[in-house]
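A single protein chain has been omitted from the complex, and every remaining protein chain is retained in its original position.
A, B, C, D and E are the chain letters, set down in written order, and residue numbers restart from 1 in every chain.
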Amino acid sequence: MFYTDNKLQYPVRVETPDPLFARALQQAIGGVEGEIRVAMQYFFQACGARGNPKFRDLLMNTAAEELGHIEMLATAVAMNLEGAPLSMKEEMVAGDRAIAAVMGGMNLKNLLSSGLSAMPVDSDGVPFDMSHIYASGNIAADMTANVAAEATGRTLAVRLYNMTGDAGMKDMLQYLIARDTMHQNQWLAALEELGGMTGAFPIPNSHPQAEEKTEFSYAYLGFQADDSAPVPGRWGEGPSIDGKGTFTTGKLHPSDQKPDLGKAKPKSGAQSEQM
Amino acid sequence: MFYTDNKLQYPVRVETPDPLFARALQQAIGGVEGEIRVAMQYFFQACGARGNPKFRDLLMNTAAEELGHIEMLATAVAMNLEGAPLSMKEEMVAGDRAIAAVMGGMNLKNLLSSGLSAMPVDSDGVPFDMSHIYASGNIAADMTANVAAEATGRTLAVRLYNMTGDAGMKDMLQYLIARDTMHQNQWLAALEELGGMTGAFPIPNSHPQAEEKTEFSYAYLGFQADDSAPVPGRWGEGPSIDGKGTFTTGKLHPSDQKPDLGKAKPKSGAQSEQM
Amino acid sequence: MFYTDNKLQYPVRVETPDPLFARALQQAIGGVEGEIRVAMQYFFQACGARGNPKFRDLLMNTAAEELGHIEMLATAVAMNLEGAPLSMKEEMVAGDRAIAAVMGGMNLKNLLSSGLSAMPVDSDGVPFDMSHIYASGNIAADMTANVAAEATGRTLAVRLYNMTGDAGMKDMLQYLIARDTMHQNQWLAALEELGGMTGAFPIPNSHPQAEEKTEFSYAYLGFQADDSAPVPGRWGEGPSIDGKGTFTTGKLHPSDQKPDLGKAKPKSGAQSEQM
Amino acid sequence: MFYTDNKLQYPVRVETPDPLFARALQQAIGGVEGEIRVAMQYFFQACGARGNPKFRDLLMNTAAEELGHIEMLATAVAMNLEGAPLSMKEEMVAGDRAIAAVMGGMNLKNLLSSGLSAMPVDSDGVPFDMSHIYASGNIAADMTANVAAEATGRTLAVRLYNMTGDAGMKDMLQYLIARDTMHQNQWLAALEELGGMTGAFPIPNSHPQAEEKTEFSYAYLGFQADDSAPVPGRWGEGPSIDGKGTFTTGKLHPSDQKPDLGKAKPKSGAQSEQM
Amino acid sequence: MFYTDNKLQYPVRVETPDPLFARALQQAIGGVEGEIRVAMQYFFQACGARGNPKFRDLLMNTAAEELGHIEMLATAVAMNLEGAPLSMKEEMVAGDRAIAAVMGGMNLKNLLSSGLSAMPVDSDGVPFDMSHIYASGNIAADMTANVAAEATGRTLAVRLYNMTGDAGMKDMLQYLIARDTMHQNQWLAALEELGGMTGAFPIPNSHPQAEEKTEFSYAYLGFQADDSAPVPGRWGEGPSIDGKGTFTTGKLHPSDQKPDLGKAKPKSGAQSEQM
Partner (left out) sequence: MFYTDNKLQYPVRVETPDPLFARALQQAIGGVEGEIRVAMQYFFQACGARGNPKFRDLLMNTAAEELGHIEMLATAVAMNLEGAPLSMKEEMVAGDRAIAAVMGGMNLKNLLSSGLSAMPVDSDGVPFDMSHIYASGNIAADMTANVAAEATGRTLAVRLYNMTGDAGMKDMLQYLIARDTMHQNQWLAALEELGGMTGAFPIPNSHPQAEEKTEFSYAYLGFQADDSAPVPGRWGEGPSIDGKGTFTTGKLHPSDQKPDLGKAKPKSGAQSEQM
């Protein structure tokens, strides 16, 4: 279960409120690379973790941390919206077209739906969809999803850091970037505990590889229209990364099977010509 | 640009049509771990690739392969729907409740919307949402997303393989599982070309780490309600996986800042008590 | 504006309640081929109609009709849910696994969320999404969308008719099928008033065709991997349907341009190798 | 910020695993009446609360409780999935069609995507969409949304309680139903603190009612096609509930304005007949 | 069934077209607080109403009114888009960056998809999702959802009223605000008919409270990390609002149960380390 203490994990300061930056920060809350995603992803992975219980604890502990990140960012969004205009009338009196630009550049829902507060939406106002919570029941697959989430998450945080000139916001983002550095390393460390490249892969490692079509398991195949070889690289020669095969390079020869479903069934709602 | 030849990449055979397995296969088409996802993800990553052009070529080549996988699976879904009942009336005459169970266990849209054909939906009839196409503009982040996609993809293929007893379907899945083995390795190989653990991480590697709050960059922090240390593991001690720091274990001390947004603005639609 | 009279447009009778058929009927309410879609599509097309006002009136009049169809179908769903089990306990006492099959075959939300009533969802429980309301501001494009909506709508109604053996439901569907026949004809008649094949097409007819690349305007081009000619048909020879050109058959020669976005910008969040 | 202790708020026991009940429980996790919704709704309302800070604290405290409810339910889903079949092959050997009914009645994603664990989806496999987080910036409007959420939430919990015969599940639901009783009362109590019916309504109470068209503010208007009076009730006579007017009953007389947008603009993509 | 008369319920005038205000008005059409939501919510609640038929009539009558509100707002959106620029070229000739600001501040779909007309989307272009139609089969729960819908609806209308300086738009909004006043009161009056606070609550009132864990039914529990008491208020002492208990304040003691799902099943797609 969970507890709270009404304190922010790290200070949130805004020197100059900027409604457009509030919109940008929404991506870090409700974007697919954002904090709702990681908080809920670690939460559900924890709830479904089987086997060694330490992974459950690790995941739920980090979920608690990420909930605090949402709280920080939501506070930052509201602080940046302090300066947002509520009325076009004021603008017309002032003859200042810039206010229209500011209002036009906002997520209007931040004004109309939430009254100058944060929402669980991305920087274009699209609500977060929980289908992005990857919790596969396979602990190694989950770790790869977490590395990916933190890689795109830190990329987003860096972009936000580069976008703003506000010292308070830069300070907060320096904290969040550092935590993303840790979390990338943390999930990679968990993968290492799970056997690393040669022990964990191919995921799931519980499937007997003898039952797959092994002639295709380490073959880099070309689908080039002119039959040329596909672009060379590490993926086409040398030992495979999982240590269980050797990369080859080739070309796929299609089967002779032309897909043909035959006629439609009567009463299936097709045209009579299809039957 | 793209070309087609009306042939299946690998043979698709169904010995005994099974409408419920058709439903399960839909997950491999329109689920978040499915083939639309990887085809479109590699396609959009290719379109946005910057820097060494070999990554664009690698990505688009594999996108072409995955399009063929959708085609195979869509054919397999239609073949498994051959035996689906169209009418409850037949059932009532036959007094066979099992037909109701079959029909109730189907995605009804596979019958009502597509006339016994495949759809871009998952195994519960939910349409695929293109927000799952991760194409970040950071080539290393993209590779982590691709490893994750293939890890969950192979897990799904193995579950489908374990679910069915149909020899034709097992044969097709053995091919797809093998390709997922290759693709996991392929994207890990691309990460290796990009510098591997110590060269590519933390992603993005273009951000100067001196600008992050480095005291938090490699610290495994506990959020345990009883102040106990979080569960120990590789993530809490030793050199960090990216080779740029040393893991420590600690506890976060919250800031003293209590979030307080103050009063609401007049005319912002709040209650008068909030102003 | 709108008025109501608390009467059903056409009688709705259910002889033998069938919870699985209730689920199937949901497709006709909240599926993409369903009645919410046409009601709201005609409504919004009417609201945006410009030019001859008779099209607005035609559209809004039919929107009113379709609202009544939703009402009929919602009543039919509730009537079919009369027999739905509320409890697995009863089943266990009775030792009757068939009840589990019925409950498993339902949209559970019809029980859990709406208390045995209809919902604006499809036959797999997916809520209707209003992005399916096509109202383009081009009256002829709208008519083509309406023909398509009624074509898939009547196909769905026929499938439902073929699925059920209930005399009351068959009677109701015979009415709805007849209305779909009319509406297909109605929108085709509106297209005829707008100039028909040679007057309305290509849509929009207000764009000067001299400004398009006319060598591509009536050419049926092959994208066959083996350079073979694409499959012949009416689309490859003879006068074009819009009467403004002659169909030819050929092959597209790609441009020489290889897509290359060059290097990533500094501070854009890419890897340093991409810059 | 948030803390966790890896303990369940209330015991979760399942005597007889039931995959279909696991599916039903998903509605209480990821349905619109479910626990993700209330946890996140109270969380975001807290983050945007302005004025008296006690409402922020009340909201965040309850958000912490609801996070623990998700955890309980996710555990219950996984426990109920213990008995789920993984393979149709077993079924064929056993000749037991009932296994097909069980598998057909599940959310297949609970097997294929999450490996027999809970997901943030509803009972028909539809992912939770965060647009359901109502956090309006108006504290009284938020309280009404919370009463509604707990009213539908307790209704759902009662339906689940009536559905299952499992003593462990019944015990857990008796706890959750009790908490929903409290939360309905809690938000109604908050509304009372905000002035109750006559102080808080009409929401927002900060808008000067003199600026609304007061002749329509307390008039119950009929839209009956036969001009009959609408159905009588408390809403049509006596003092208004907000104490600021008197209910009347009447009929709306439409304006004389026929909506007419005139001609389409050139180059707006309309047909030439519309211009 | 429904009828229409091609007249607007109340006059819609726009003195100075404003494309940004058109975007804002979209929230009142396709936002979660908007008119599609209430029209369809009352419609589906009516279709599922059981018991005293007067509630069905009340709901459907008001659904008819709300359909007319959508029509008014759609007309207002189109009128405000009259002045929208169609071309950036014009802007470049004029050297007027303000046109770019206007175009950038629009929902571009209002131009590109609907040809300067309204769409069923919110102010950020997100389509309305019908999962927001709360129709629970419990008439009192429905009324609470309706009070919430009208509370957020009137809040939105007030924000739009405060945003615009256009006399025509202000007049229309004064009408809509008045109707929202009435509808808040109307649904509260319906709740009063259903027994009011002490008769209708806790919802559903048909569940025997003796079967809930009554020690938790009226207890305000703290989840404060430092074990401090949660913030005091009406919710923590005195008689409960439903008249059936007395509020107490306390602290939840977690169960001793640590969630532990044990090992993964063989063939479930987990890693071998999890089995």
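Note that a residue touches a chain if its C-beta (ideal position, glycine included) is under 8 Å from a C-beta of that chain, and two chains touch if they have at least 3 such contacts.
The structure displayed is predicted, hence computed values, not measured ones.
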Candidate in contact with the missing chain, chosen from A:F21, A:Y42 or A:Y134: A:F21
Among E:M103, E:A135, E:L160 or E:A189, the residue in touch with the chain that has been omitted: E:M103
Touching residue (missing chain; options A:G104, A:P120, A:G137 or A:G236): A:G104
Touch list for chain A against the chain that is not drawn: 18, 20-21, 23-24, 27, 31-33, 98, 101-102, 104-106, 122-126, 152, 155-156, 159-160, 162-165, 223-226, 252, 254, 258-264, 266, 268-275
Residues of chain E in contact with the chain not shown: 1-6, 47-53, 56, 86-89, 92, 97, 100-101, 103-105, 107-109, 111-113, 115, 121, 124-127, 136-140, 194-195, 200, 203-207
For chain B, the residues touching the chain missing from this view: 1-9, 30, 36, 40, 43-44, 47-48, 50, 56-57, 60-61, 63-65, 67-68, 70-71, 74-75, 78, 113-121, 127-131, 133, 135-138
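The rule is simple: only the chains that are shown with their structure count from here on.
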Which listed pair, A-C, A-B or A-D, duplicates the contacts of B-E in over half of its pairs: A-C
Intercentroid distance (Cα basis), chain C paired with chain B, Å: 28
Contacts with two or more other chains, residues of chain C listed in rising order: 1-6, 47-48, 50, 56, 101, 104-105, 113, 115, 121, 124-127, 136-138, 155-156, 159, 162, 225, 267-269
Arrangement of touching chains [line / ring / star / complete / other]: complete
